[in-house]
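Could you have a look at this structure, given as structure tokens, before my questions?
With one protein chain removed, the remaining protein chains of the complex are shown where they sit.
Which chain is which? They are A, B and C, in the order written, and residues in each are numbered from 1.
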């Protein structure tokens, strides 16, 4: 395994193209780049923002574990995983996962795995802020996310 | 089906982030954006460039068919598919496929489908230019690409 | 040891972190949760539904039957909703 792994947990936004360029710049062996961006949805207009709490230290470590696991399962040249915290408005990006590989099948599988793993293992919690109402309820974990993560253990 | 579909066949490069922004700008209903970039590999240093020939007219139509098929199979908000032709150097992008959806599973599946479809149905042909030797052999179709496309017909 | 609380666990207990000194007979995460829930109404409310509670020892997810041993930090939180 020789994948370059870049993990960050930050308040600021990110530039997916710039992050991808870090992996591909000057390389002639990367044929496939898959980039996943998770965005804040407005839930039909009722959501003013998502507030994302995280466990500093463990969050970075857990995402790093996910990236290492992905790089051990597929022949990857690079992985970028960035997760934001704090107040995030609808339309803004929350999470970025990029995988670079020689071939597309591996890059797609690894990016999908990384997101499934992040969703269920990385210590982040979302709470809704409703339009005109301030802090609202905490988002509940979705059973489908756990089912998605479970399929990689089969 | 109400997906916004943008298809282009061009000689020039592209900016994946700018293309993705066209789909997400001002939207609050997109939660997942998957972007695939296919890059020219140097095949261990022997490749100077790929020359990509295409069938003008049919190429755009065939990619459009692939995008429409993806949008009919998954609840997509938008699709961007761009394929380049002409001389492309190692490290440069060849193809871009972006899918936008409310949820990540659909966006991943649709982007993967789009690429499998493009590989086997879009009328493009690659020829190798070897370092110091000019135009070389035509790339042969990979059996694995046909197997990948076939799985969506099951 | 240091105890950290996140999301609604933090809200119900009313603090984000604290130093705790559990009795020596507390060996597992489950025993620690039972002991904590006896420390007041706020703790009882936080640990009311033990089944949904997640725990991490020194930044690593653990099951409720995990031994605490020499961990320097334990965290309690609901199922994660990141990504």
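The rule is simple: a contact is a pair of C-beta atoms (placed from the backbone, for glycine too) under 8 Å apart; a residue touches a chain by one contact, two chains touch by 3 or more.
Everything quoted here is computed from the prediction, not taken from an experiment.
Asker: Under the definition given at the start, what are the shown partners of the omitted chain?
Answerer: Within the full complex, the chain left out of view touches B.
Asker: Quick one: say which of B:74, B:108 or B:124 touches the chain that got left out.
Answerer: Considering all chains, including the one not shown, the answer is B:124.
Asker: Touching the hidden chain in the full complex, which residues of subunit B are there? Just list them.
Answerer: 38, 52-55, 57-58, 61-62, 83, 94-95, 115, 118-127, 138-142, 145-146
Keep this in mind: only the chains that are shown with their structure count from here on.
Asker: From the mean C-alpha coordinate of subunit B to that of subunit C, what's the distance rounded to whole Å?
Answerer: Averaging C-alpha atoms per chain gives centres 48 Å apart.
Asker: With chain centres defined as C-alpha means, what is the inter-centre distance between subunit A and subunit C in Å?
Answerer: Roughly 26 Å, centre to centre.
Asker: Taking the mean of the C-alpha atoms as each chain's centre, how many Å separate subunit A from subunit B?
Answerer: 23
Asker: Two or more other chains touching the same residue: where does that happen in subunit C?
Answerer: In subunit C, no residue touches at least two other chains, as defined above.
Asker: Could you pull out the residues of subunit A that touch at least 2 other chains?
Answerer: Counting only residues that touch two or more other chains, subunit A contributes 38, 115.
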